[in-house]
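Note that this complex is displayed minus one protein chain, with the remaining chains in position.
Then we have subunit A:
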Amino acid sequence: MEEVDVEPSPMLIPSAGFHQRHLGFEWGPGDLLVYETNYKLQGPRSAGSPLVHVVRKDEDICSPILRKLFNESHLIFVGLQKIKEDVVEVHSVEVSILLAIELIWNLCEVLFIDAAPAGSLLLHLLDWVRLHKSDVDARAREVLQSESPAQHQSYWDVISLVLQGRMDEARQVLSKQASLRAESSSVFKRMDVLLQTMPIFNPTGTQTLTEFDVKWRHWHEECDRCLQDNTFASNRHLETIVKILVGDEDTILEQKELLSTWYHFLVTRLLFTHPTIKPPDLHYYAQSSMNMFLGPRAPPEPLDIILLSAFEFDLHQVIKDCSIALNNWWFVAHLTDLLDHCKLLQSHNLHFGSNLREFLVLEYASGLFTHHSLWQLAVDYFDHCPEFGRVYLELQIERIPLDTERKAIKVLRICEDRQMSEQVRSICKIMAKRALRNNRLGSALSWSIRAKDAAFATLISERFLQDYCNKGSFTDLDLLDNLGPAMLLSDRLTFLGKYREFHRLYGENRFSEAAKLLLSLMTAKIAPRGLWMTLLTDALPLLEQKEVKTRTTHALHSHFTVVKKLVETMYICLQNFKHLSCTIAV
């Protein structure tokens, strides 16, 4: 077994495990069941706690805000599976509370999916930092909109604009100062020129990286010359700015408060020392930036570790660190899925056969399934796990509690769409049994018809016939009179329908048809044995009826034939019955 990367944090379960009692546990699909137990199998009986504690690992799944996230990301996930082209559009998920996740996600986009080469890499990283440090805009606007911007107390926070490489905006703010004092206007003009002439790499332009590098070095030397000449010695703020432009790491580090994070420091540092940074060299600067910014003794936060792994382009480490740090599988499952679609994940066969993406998506979906409401989302995720998705779904779907018919109908639709006939049959049987227990025979029958469950249909028919024998009349006539082709589902059901029809015909005085029907019921051998006596008793009045109904010779003849056949069949039946009774008696 591998070593654990981090020490697991202990979790206290209230009212369990006191007085040196042992705790037993059992894994559930998303929870852990914990109970107090005597370690020995037999021993003196002592009062123990009768409680079973359910320990849920993932509380996020119950948060209403996160439910919105799960639903929106579900739509995106399904949409992504349907895209077949090689170029995958990156969908960014806007999360208001999980800023860290957004940060990581954006960084992964920049480093792995956009895979920017040297030159554009820095530009993308600048964008990334600007996105996540947006208060700079607000402050700059506040200063510019105030009555006298130059006197504003946060005026010199213009440095943060420089740190983010936003030279035009910095120039705009500095111009406010320049217009004020005539004597230092030349100094400000000088600074303005420096800021304006800073070369920015244009990835779509014709300039190559080497040309840009040369230009940049020229500019860098110019800045250095200004520093050496003490051009800006009169104004300490401008002096700071020019030191930053030259790339003096200590000066940049002094702006810790404005930078606020080590990765901002990293990007700023690169901007003014190595704008043509290549991806493989990134991690060296990242590590050193983190050390310089945080100090040697500060332990790195989980977020920092994750970002560092990203800068090292170690995708698997990123996923692993995220899995440990975050409570819920949501992030890693979606990230891995996206990376897999961009073909960035090597197929990494795990011990249990499926690849990493499938494993994570399955974990996420299984977690969703334990939720009383989000199980519907999980179905789509299982659909897109080619190896084990179906098996997981088959096992989980039968365990959804079915309180109302409407929910059962939805679950059944899911099973039917995927040809899971076993599950369909089992769910329909549960519903039919419940209906039968509540005496809703029509409901029970409609569930059996849906499942094409002949055995249960037979059971229901038996129940009807039993009721008939007990009460002497049929219940639920609206159902029996309108069975339609469903009658053919089982023999017993067919008999029931036809028998009811016989009664109806008899009630309408259509005796010859009734007789024919009764005859066919007897000869077709679908009548249950227990009812033969009843059938024979029903036949008796028909035999008498021939006297009443005789009108024409034809009718008489046909009646006579029918009656003759009836008598013959009666005889056979009686013989069989006698045989039965003899065998029973013996």
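The definition used in the following text is that contacts are C-beta pairs under 8 Å (C-beta built on N, C-alpha and C of every residue); 3 or more make two chains touch, one makes a residue touch a chain; residues count from 1.
Basically, contacts and distances are computed from a predicted model.
Not shown: a single chain whose UniProt protein name, out of "ARM repeat superfamily protein", "Nucleoporin 43", "DNA primase" or "Glucose-6-phosphate 1-dehydrogenase", is "Nucleoporin 43". In the complete assembly, the contact with the undisplayed chain comes from A:445, out of A:445, A:465, A:496 or A:566.
Within the set A:28, A:79, A:117 or A:386, the residue that contacts the chain not displayed is A:79.
Only one residue from A:335, A:486 or A:566 touches the chain missing from this view: A:486.
The chain not shown here is touched by just one of A:297, A:372 or A:525, and that residue is A:372. Mapped onto subunit A, the footprint of the missing chain covers residues 64-65, 67-68, 71-72, 74-75, 78-79, 82, 372-373, 376-377, 403-407, 409-410, 413, 417, 438-443, 445-446, 449, 475-476, 478-479, 482-486.
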